[in-house]
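The other protein chains are all here in position, but one chain of the complex has been omitted.
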Amino acid sequence: MTKRVTQGPAGYMPQSAPSMGVELAPKGQGLLYGNVVTEEEAMRDAAIALLTMANPTIFPGPQILWDWKDDVAEKAAALLELASEIPNCKIIPMPDYRPKYPKIDVKAEINPNHPNLTILDNKIKACIFIGVHCHYANLTLRMIRAGTDCYTIALCAYMGHEEAMASINDLHASDLRKFKEIIIEERKKLGIEWTTTEPPRNPSLPKEDNSTLSPVDYGEYRSLIMTKKGEHVTDVE
Amino acid sequence: MEARKRYNIRISGLGGQGVVTTAHILGSTMDNAGKYASLVPFFGSEKRMAPVEAYVRASSEPIYEVGEVVYPDIIMIYHSQVITHGKSYTMPFYTGLKPDSLIIINTDRNVLEEDDIQVLKDLNAKVVQFDATDLAVKVAGTELATNMAMMGMLLGLTELVTTENIEKAVKERFLGTSFISSGGTAALDSAIEKKFKKKEELLQKNMDVINKTFEMANSVDLSGSELIVQLAPNL
Amino acid sequence: MSYERPKLVKTFVDINYMLKEAPRKQHFITGAQAMAEAVKRANVDMAIAYPITPQSEVMHLVADAFHQGHVKEYYRAEEELGTMSAIAGASRAGVRLFTATSGPGLLRGLEAIVSWSGHRVPAVLGILTRVVNAPLSIQPDNIEMAYMMHCGAVMLHAENQQDTFDMTLAAFAIAEKVDVYIPVAVATEGFFVTHAKGYVNMTSDELALTPFDAIAAPVPAMDNETPPARIQRDAPVQKSNFMSYLIHAVWQQEIWDCNKRAMKYVYEYLGGPIEVQNPEADVFVVASGCAAAQAREAHRTSRELGLSVGLIKVRAIRPFPVDEIRATVKNAKALIVPEHNIIGWLAQEVKAAIPNGGIVVGGPRVYGGMTLPVELIMKEIHTALGLEFNLKL
Amino acid sequence: MSLKYVTPVAMFKKYLPKDYVELVDFGPFGKTQDEAGPGNMGQFKELMEEHPMCSGCWMAYYIRLIFASLPCPEETVTLGTAGCGRLAISQAAVPFIYGNYGDQNAMASGLSRAFRLRFPDKQKDVITIAGDGGTMDIGFSMTMHSWIRGERFTTIMLDNEVYGNTGGQESGMSPKGAVLKMAPGGKQFNKMPATDLAKAAGCVYIVRMSPTNIKKAAKIIRRAIFVAREVGPTFIHAYTSCNIEYSIPTEEVFADAKLREKDRFQFEEYMTDAAKEVIDRIEAEEKAAHRAKKGIVEEEVN
Partner (left out) sequence: MYYVAKVNADMCAEYKCNTCTLYCPEANTLMFDKVGNTSWVDEDRCKGCALCVYVCTDMLSRNCITMEMVHGKE
């Protein structure tokens, strides 16, 4: 198989997978490195990546994090089961799409506007995106391919994603369970010992300890150097 | 690293460290020395702890290129958190670094991890780590002179200009009127000035810092094979 | 203030049935009527209009369709920027949208239209072409399509009233595909098509396309039903650094990828982006819109004369059928591109699509409302074949 | 019902960042004004987030107030345009639509109509929050026409009397004589009569104010939203000073707001009879609900 879409870094200005001629897979089939393959083949390659590469991570998006539709809970349960079968897998959410300012907590979340930060900081070499709206997923996947060497897996309820190394479309909870079984099979084949364990909870950073920071840590802008009451800086002696 | 005709410099730091100010002074210094520089303005409002980047091109020849410095040959890191906390939008901090290049980091201890060290070794880079904040506090009595220490080290190591050129540029920055600063920078300036009572004193303190870093830079030998040169504050 | 509009009971059908299987009846109607009739059958939630009369009566007819109950919501907006912005706003609520404009109106709304693709607005825009240059006139001339070509939108160009009907219906289906989800513009020539009557085979207006699905979308509808709650659509990048600019760069790429993905649906619903007659010919006439109608006449006349002439009608201007044209004309000796504008945007596109652009004859071109006589095309055909063709006037 | 989309799937709650969980647990979604309103700001997790606006910014303060006053934040969508305000609005936990320059009222026209079409049985609040430039200069025709058409949503103009975000240029709302960029000799013509224009254009509830009294400011925001739900366009013209461009020392921003209340931003409240009816009805209902609740509490105490 000629790998048309591979792990990055693809470079400063990545070429998009569709512009390289990659087309979405029809229903019932998946994409692997930009080629149409059976769903199982894509899942198997993805499973091996998740089992053998450093810091496998699942990035759940808003559609699976928030309880907005009847079938979400079932999918979420299936996803958690799957995550529990991947040794040392982490879950880092993408709870929304706004550009967060000034900067996200890279241990606790991933943001579609600069997903590289989370991937690089956590040294993630294989990851799954699920429940992210297709537009934001495509942007994120492309930026990850541009700036990191992470193996990306897209689990999509709709058309799938050309930018991912492995892409499954029309995903239902049953597909997640199938994927889980494949992971277990491959794990056994690879001889990896693992007891089913849920990923650790979100490691939101504790508040920064103010007393250890030097004033130079703080901003240059007008908001910062403000005078004490009754002590206007109008003139310099 | 060998002297080059042209240095493309990327400066990363946190809001409040004078990253953009350095870029401006660096530019005028090159101009005063009869050389060339180009600056790239950095848009976007900043606040404390927010990542800030500035870009300067310095050369003995005219510069045509515009835009941010994507492929630098010098990277200056004003705060170790840029590396340790990933407080930069350019991740990792050495992204785009050209071979045989120089990195100056403001820190009192090594902040590079094994992975980073390997990449930088492959690039045959040199990393100078020194505590610029400590130096600023000890010599000028304020950490706000950290940027002067960083700039002094850069110019001392590259020998692009003389301290006279720098003095003129610093004078322009704090005494002259040609520099248009943002509202925030103006407030910062007045705070610094207030602290020093007299502008001349402020200027002198800044120059003391720069002279000190020139001295330190003189003692640095970058021809060795080791990647990291850790300078102890020689005070 | 309010009056009761009739509640119509319609049978919902999918686009394939509507376009390919549903029984049709022939009508003799104008192009504007054909577009409005398509809107009636498209189960449009909301139409917003600004007159810029007298370019076409499409939006007047859509207003009537609203009155009759075929369209659920409609209003006349203040001007085109307001219209196009309102479309963008309404689209965030997850509804099916239609508007139409032309020439100067299109350019007035262009600031908003340019941003539609990036906002992922799957609206359908009718363009009833008209002169935009000074001195102003009300004549047909499709130069505004050149401005539209770089917006990211899918663009279809209708040859006649029948095309206008079919393409408008297909446009809704294409625009709403999750992997496309960008606006689709259906253009046709003012006057020559919009005001002229022709034969249109139409499905019954008791059929309507299945309703808009606000959930099957690549971006969340901002309806407080779909997460996330914390969302800004669509933000300018707040940071100045090449890595944060990358979001904008890949966003633009995504729009053109969507445009590219639309091609498979152009095949599915319209039979492909081009129509080819006599693929073995030495000389092809390549044309879109009503120039294709003239080209079709020229092709017929040429065949009657025994000349080796083929026809390529370009249905999709965006995505542009680069591969299809290249494959069709690989042995051709000349390509004649008749157009209804002075700059020759189609000729430029065709030239850029093939390795031997020198074989493209940019013309004949008419503009400012001038008619494109078939004889002008015949003259070019003869010249290309090394034959004499006497044409006075 | 709509609270569902701001509720995490139970088993994923522990995977959400702290910040999000706090908003779910201590935020104002689904709460009353007594539980999480302007009267007890500082005691719950607010919808507005950390923002990059200047220190002491009265506009940031007023935006904070708007978000705390929303009658139903989980059913509210905000729209805005370029300007300082969007730096804070875009960070809030309420959907925010940022379109093109000055087109917020045109977008809101489409959006609010589409909401009524799609959700005939639900009340979705649409609010445009834009600056004086976006509302009265570049977006003027779209603002006016949305009012003339009687579009049922709320327009809030954050009037800092200057283009603050772009560096201090004169706007139509700058007072005559103000020396600003693009007006080096002082502004040559008068501040635009925004509330008069609104009245002429058919707004059914109009207020000009300087937000110094928190309870009053909150009441007005809520009135504007309630009236827009049922009657027609509502407009709040609020003074939100730019302490940078007008050189107001930050600790005097509040005092300045009080001062302006005496000249350019004298309090003015206009409502049509239909609007008054809605206000009276809803406020009576609120009062009754409040009393009933208080009664229950007292009963429990007893």
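Think of it as A, B, C and D in the order they're written, each chain with its own count starting at 1.
Keep in mind that, in the parts below, a contact is a pair of C-beta atoms (placed from the backbone, for glycine too) under 8 Å apart; a residue touches a chain by one contact, two chains touch by 3 or more.
For clarity, every value in this text was computed on a predicted model and none was experimentally measured.
Q: For a quick check of understanding: of D:230, D:252 or D:283, which residue touches the chain that isn't displayed?
A: Final answer for the missing-chain contact: D:252.
Q: For the full complex, which residue in D:20, D:61 or D:96 touches the chain that was left out?
A: Answer from the full complex: D:61 touches the omitted chain.
Q: Kindly state which of the options B:37, B:76 or B:144 is in contact with the chain not pictured.
A: If we include the chain that is not displayed, B:144 is the one touching it.
Q: May I ask you to list the residues on chain D that touch the chain which is not drawn?
A: These residues of chain D touch the chain that is not shown: 38-43, 45-51, 53-58, 60-61, 64, 67, 214, 250-255.
In this section, only the chains that are shown with their structure count from here on.
Q: How many angstrom lie between the CA centroids of chain B and chain C, rounded to a whole number?
A: Distance between chain centres, rounded to whole Å: 55 Å.
Q: For chain A, jot down the residues that touch at least 2 other chains.
A: 12, 65-66, 68, 95, 98-99, 101-102, 114, 116, 147, 221-224, 226
Q: Using the touch rule from the top of the page, what residues of chain D touch 2 or more other chains?
A: Those would be 5-6, 52, 87, 90-91, 96, 244.
Q: Applying the document's contact rule, which stretches of chain A touch chain D when the two form their complex?
A: 60, 64-68, 72-73, 76-77, 80, 91-93, 95, 98-102, 105, 108-109, 199, 201-202, 204, 221-224, 226-227, 229, 232
Q: Which chain B residues qualify as touching chain A in the complex?
A: These residues of chain B touch chain A: 14-18, 20-21, 45-52, 70, 79, 81, 86-87, 89, 91-92, 95-96, 115, 133, 143-144, 146, 182-188, 190-191, 193-194, 197-199.
Q: Under the definition above, what is the set of chain A residues touching chain B in their complex?
A: My answer: residues 12, 101-103, 106, 114, 116-117, 120-121, 123, 147, 214-226, 233, 236-237.
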